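My structure is below; once you've seen it, I'll send some questions.
One protein chain is absent from this view; the other protein chains keep their places.
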Amino acid sequence: MKYLKNKQVKIRKKSDYYTKTLKRRTSSKATIGQAPGTPVYVGQKLDKELYAEVFDYNEELFTEEQLNDIEKVYPYIDSKPITWVNINGLQHTSEIQKIGSYCGLHPLVIEDIVNTNQRPKLEEYGEYLFVVLKMLYLDSENSLVIEHVSLILGKGFVISFQEAEGDVFDPVRNRLRANKGILRTMGADYLLYVLMDAIVDHYFHLIDEIGNKVEHFEDKLFDKDSDESFTLEVQALKREVLRIRRAVMPLREVVNKMEKSTHSVISEKIIIYLRDLQDHVVQVNESIEIYREMTWSLMEMYMTAISNKMNSVMKVLTIIATIFIPLTFIAGIYGMNFENMPELRFRYSYFVLLGVMVVIFALMVLYFKKKKWL
Amino acid sequence: MKYLKNKQVKIRKKSDYYTKTLKRRTSSKATIGQAPGTPVYVGQKLDKELYAEVFDYNEELFTEEQLNDIEKVYPYIDSKPITWVNINGLQHTSEIQKIGSYCGLHPLVIEDIVNTNQRPKLEEYGEYLFVVLKMLYLDSENSLVIEHVSLILGKGFVISFQEAEGDVFDPVRNRLRANKGILRTMGADYLLYVLMDAIVDHYFHLIDEIGNKVEHFEDKLFDKDSDESFTLEVQALKREVLRIRRAVMPLREVVNKMEKSTHSVISEKIIIYLRDLQDHVVQVNESIEIYREMTWSLMEMYMTAISNKMNSVMKVLTIIATIFIPLTFIAGIYGMNFENMPELRFRYSYFVLLGVMVVIFALMVLYFKKKKWL
Amino acid sequence: MKYLKNKQVKIRKKSDYYTKTLKRRTSSKATIGQAPGTPVYVGQKLDKELYAEVFDYNEELFTEEQLNDIEKVYPYIDSKPITWVNINGLQHTSEIQKIGSYCGLHPLVIEDIVNTNQRPKLEEYGEYLFVVLKMLYLDSENSLVIEHVSLILGKGFVISFQEAEGDVFDPVRNRLRANKGILRTMGADYLLYVLMDAIVDHYFHLIDEIGNKVEHFEDKLFDKDSDESFTLEVQALKREVLRIRRAVMPLREVVNKMEKSTHSVISEKIIIYLRDLQDHVVQVNESIEIYREMTWSLMEMYMTAISNKMNSVMKVLTIIATIFIPLTFIAGIYGMNFENMPELRFRYSYFVLLGVMVVIFALMVLYFKKKKWL
Amino acid sequence: MKYLKNKQVKIRKKSDYYTKTLKRRTSSKATIGQAPGTPVYVGQKLDKELYAEVFDYNEELFTEEQLNDIEKVYPYIDSKPITWVNINGLQHTSEIQKIGSYCGLHPLVIEDIVNTNQRPKLEEYGEYLFVVLKMLYLDSENSLVIEHVSLILGKGFVISFQEAEGDVFDPVRNRLRANKGILRTMGADYLLYVLMDAIVDHYFHLIDEIGNKVEHFEDKLFDKDSDESFTLEVQALKREVLRIRRAVMPLREVVNKMEKSTHSVISEKIIIYLRDLQDHVVQVNESIEIYREMTWSLMEMYMTAISNKMNSVMKVLTIIATIFIPLTFIAGIYGMNFENMPELRFRYSYFVLLGVMVVIFALMVLYFKKKKWL
Partner (left out) sequence: MKYLKNKQVKIRKKSDYYTKTLKRRTSSKATIGQAPGTPVYVGQKLDKELYAEVFDYNEELFTEEQLNDIEKVYPYIDSKPITWVNINGLQHTSEIQKIGSYCGLHPLVIEDIVNTNQRPKLEEYGEYLFVVLKMLYLDSENSLVIEHVSLILGKGFVISFQEAEGDVFDPVRNRLRANKGILRTMGADYLLYVLMDAIVDHYFHLIDEIGNKVEHFEDKLFDKDSDESFTLEVQALKREVLRIRRAVMPLREVVNKMEKSTHSVISEKIIIYLRDLQDHVVQVNESIEIYREMTWSLMEMYMTAISNKMNSVMKVLTIIATIFIPLTFIAGIYGMNFENMPELRFRYSYFVLLGVMVVIFALMVLYFKKKKWL
């Protein structure tokens, strides 16, 4: 019971959080009136330093570096082996602009990299491919975080931009270090796929969490002490499902477009992997749709639960009132003060009356038993 | 009545089962962080041995073998007559990998064969066609089982992979043995069609079962002793319908794609059979949609049923209270102790009053009769 | 009133019928495990003999025959004039197979002719066109019958297969006999169109019947004695609408496909008539959609009707209780046995109190009048 | 208030009317069994004579005639200037057939002209274009009339067929007479556009009327004396919205098809005007969709309104009962006849008790005030 209570409180806090972030996402006064192409970071300002990880590898070589100066990254990009640069901290817009112009990124691309409101998309530019996705995970407080991730696929390199450091890419890092699988034998496009796959794999966690919440609410429906917060929590869950849906739905089109791309940085042999990725994305979308329907049903179920409770309250009232009101009336009759009420004088009339009352009582109880109210 | 009760309990247990399997299907932590192409079996671990059936046939010849060693299957595949290999037990990933590489299957295909979460699809590869479907049936405890089935159609052979042995393919086996119909005169593509047809035919059973449940719930709506579990059971039925829908819906596209395929392993004369299969798939989908609508209506009907019950409870209360409260008031009047209440002294006033009360009672009853409350 | 009651009972019986037929339609264990192409009749077994009508005609000639032996039909098909063969009784699978093979029909076509679960469709074969539709009509007991009709359009002949004799084609027969209109001057494709048109024309009857039912339910909503059966009847109506929709919806595609067909048995000048037929089909579909929406609204309306009734029950209770409970309390005060209650001894206090009670009563009544409860 | 009452009555009558017309529209037993191409008028039989208006004009010339003999119209059609023939009265099928065959119209076209159930469509024939639309307006009793209008656009002439005379085309007549705008300088195709535009312009009136009704119902929701008729009236409004939608929706496709037409009677410079017309049609459709959603919301709002009312009824009952039942109990205590009840004998106990009762009463009132029930 305690567990549930705590959970409820946490969900509530989260719902506030969601409402806020939803609004933050849709509006951003900071950007109104800005010239297009001006990169404006609209996420939360963290005062951590920009922090870039560089992985430079091919089948034989492997270098891993952690740099705070963006310019030190350039040689790796230019070097022959495949390079993965992972940049954490979107608030450092000027540094992102630096590396952007070094790689020849369009100003609008740089704007999209730092604009955490940008929805998932794929864009092809002359020399590179630009992918935006959303990383979904639960933070240490178990609340949903939607993180903005951008990926640049150029000739022989991938640059990834994240809002903050996270461990979603850890399996990729480990596979690079351990030279497990075919990752180090493939090109940069396979790296891009692997990174996207790591993100999509994480979606399944969230789907699970939504499933747990739906179940939790289904259990709670018939709690005796469920109160008004239920409605608000279900509304918050609806909003959460809609947000996840919005983050995940466009991915279908992104992967589809990538499959059909004829851009030079995408090689033919990657298509088969993208098809696999597409399968996963479709599977996530289908699960979200199912949970969406289940969530929407919750309010209806709650309504019937309330009505059921009200029905049982009414039954108690009705049974008590129906039994005692007629009996009280009979007692009232013999409480009248008429001078000529012959019954009052008979010796056993009081006891006879008590007997009659017991019989009436018993008949009433039987009636309610028959009606299944008792 | 007893039957219903038992049924209800069973459904409940199943609903737990469904919730669990739904979650199992959508998430699979085991696979997160795995390199793509690593086959990971996420179904239930059964410790049965891998068990392969081999049917090698043409119009004249017919061989049937049951083998536990996967390597003994190879000669049959290479042999001239049509070969059907049915492999039971997806947990034996290493053996599946062996036969996979013998037949030149792509690692992602092998991953999909053992990944029971994979949704139905058709994929064309250079030398073979890969089909994933879901076998739906009721187990001995009458609960829904969604089994993952993969089919490989190569030149002159079909390999089918099942989670566990089942009898869905029995009619096909019998037709092969009995040389009934045209099955043994046709190629491997016809065998593929026949296997898919056997699976789709089984869907109709399930549709029936859903129909029975909807009817059962419709009957139960007006049971006097229906309780809160009703809502949960309908929710479980909704989930079940959604799951079946998810397993069956993609088949439409699969068969459609197969019809239009120009892959060398698909011959022209099979198209007409695929069109027939498509008809059946569409018919299953339509039935599911109808039951979906019926199921969604159930909650609404339940709501009106509760309200109807509450209405009748209220009527009982209202009738009793409305009749006796005024009468009790009258008795109260003559129970007052004023010294000067002339009526109290008249000889027949008590009996007159009793008569008045009877008249009031009768009028009230008439009033309620007229209002159809009695 | 009596009329309505009877109607209700009939509808109920029909609803049972529908549920049964719906299930029968979707499943057919008889066919599970059968080799594809095996004709299995899944409708009701009637023991009537097969009965074939033959119309052989052109502008000048006209022959009408009724035959029980299917082989006697062959010469008419081969003869030069246009031939219409109408075969009643799908349970005679062997005879249908005979004529099928005489005309060179594919085994799957013969299977579809006798499979009453087959949904409407058009298929083009080398020498002929195969059309499946559903004939909808009300039987003598006013219940909906969905009859399976197949039409074969070959060079110079049309063969129609019906489950049982019916009068839907009567106008066509009469026009043939009377040589009215252009029917006898046109080819077999025009005959096909005329037969389909006769079937579609009959749909309008059913739409009417659905309209009557919806209206009947709307009237019944506010009946004082409507009971629980209402919900079940509306559910049955929903199911009926869904079934009709399923039978009629695919026709749109069928006629569309026929319009665009380039098959040799379809002549150019028929297109304009098919466009007209398409118009009718679209019109039927639109009407069904409207009645669907109206039917779905019925439950909502019923819910408000119940709530309205409950509201008026509550008002009666509230009025009575609110008036008499305070008055009873006052009477209770003066029924107390305190020795020192000065009011009891005043001469007119009893009458004053009665007056006070009348005033309270009047005020209460006024209050409820103002609140529009009375 | 009186206004509203009247309005309500009228709406009710209209709703009957709608139901009837809806049924009339969807079915028409008269036509069942008729050979295709037989013109059957299914609208209301009016015994007015056929009445044809002829406008013959070009930039310089202008002739206006009103004729009762259809054959007098022929010379105008053949004459060089643009001719507009407006024929009122579809029940004169034989005369319509006459002019139809004079202009070379297909029998099916003539059937569609008099078949008032025909849905809006555009059909291209060799020499002419055939357009069906619905004229929507409110008659003198303020009820919705859906009138069937057919337009034939031939080389240099337009023939319009109406069920009855109306003033929808009056602005066009006036513009022709006054030689205002470019109308007399343009061809027959522009005249067709102008006539269609006049009809579409009139739709906006109806949209307005629907808007008024929705508002009227919103106001009525909280009327104290709203009764059961509300539900039926909303249902009638739904039906009305669905009917208008059905009449207007297909226009989108009609105008679209006309824009893309390459028929010789449509000149290039008309396209720009058709685009404008399309804009209006889309706008009407959007408004209908909005009112549809608003109308569907009404029932839900009504349900909450009923529940709100019931809630306030319950509160009154609860307040009265909760205050007086305990007080009555106390009075009952001291009405008991035990011989040894010391309180009865104390001098001021009666007055003390009255005081206690007043205090209890006050506390109860405060409690309800705090709970906001008072």
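The letters A, B, C and D name the chains in turn, as written, and every chain counts its residues from 1.
Here is the rule we go by: a residue touches a chain if its C-beta (ideal position, glycine included) is under 8 Å from a C-beta of that chain, and two chains touch if they have at least 3 such contacts.
Since this is a predicted model, take the numbers as computed values, not measurements.
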Margin query: Looking at the full complex, which residue from A:Leu67, A:Ala164, A:Val282 or A:Ile306 touches the chain that isn't shown here?
Written below: A:Ile306
Note to self: Touching the hidden chain in the complete assembly: which of D:Asn86, D:Thr231, D:Ser287 or D:Ser349 does that?
What the structure shows: D:Ser287
Check: Any idea which of D:Leu67, D:Val145 or D:Met341 touches the chain not displayed?
Finding: D:Met341
Notebook entry, point to check: If the hidden chain were put back, which of A:Asn58, A:Ser261 or A:Asn337 would touch it?
Noted result: A:Asn337
Next item on the list: Would you write out the residues of chain D that touch the absent chain, in ascending order?
Entry: 170-171, 174-175, 180-183, 193-194, 197-198, 201-202, 204-205, 207-208, 211-212, 215, 218, 221-222, 272-273, 275-276, 279, 282-284, 286-287, 290, 293-294, 297, 300-301, 303-305, 307-308, 310-311, 314-315, 317-318, 321-322, 325-326, 328-329, 332-333, 335-341, 371-373
Notebook entry, point to check: Can you name the residues of chain A that touch the chain not displayed here?
Noted result: 19, 22-23, 25-29, 31-38, 106, 108, 111-112, 117-119, 121, 123, 224-225, 227-228, 231-232, 235, 238-239, 242-243, 246, 299-300, 302-303, 306-307, 309-310, 313-314, 316-317, 320-321, 324-325, 327-328, 331-332, 334-337, 341, 343-350, 353-354
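To be clear about the criterion, only the chains that are shown with their structure count from here on.
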Check: Where each step is a move between two chains that touch, what is the least number of such steps from chain A to chain D?
Finding: 3
Next item on the list: Can you grab the rotation angle between chain B and chain D? Superpose on CA, round to the nearest 5°.
Entry: 145
Item checked: Type of chain C:chain D copy interface by residue overlap (half), same or different -> different
Notebook entry, point to check: Just how far, in Å, is the C-alpha centre of chain C from the one of chain B?
Noted result: 27
Note to self: Rounded to a whole Å, what is the gap between the Cα centroids of chain A and chain C?
What the structure shows: 43
Check: Listing for chain D: what residues touch at least two other chains?
Finding: 335
Notebook entry, point to check: Taking chains as nodes and touches as edges, what kind of graph is this: line, ring, star, complete or other?
Noted result: line
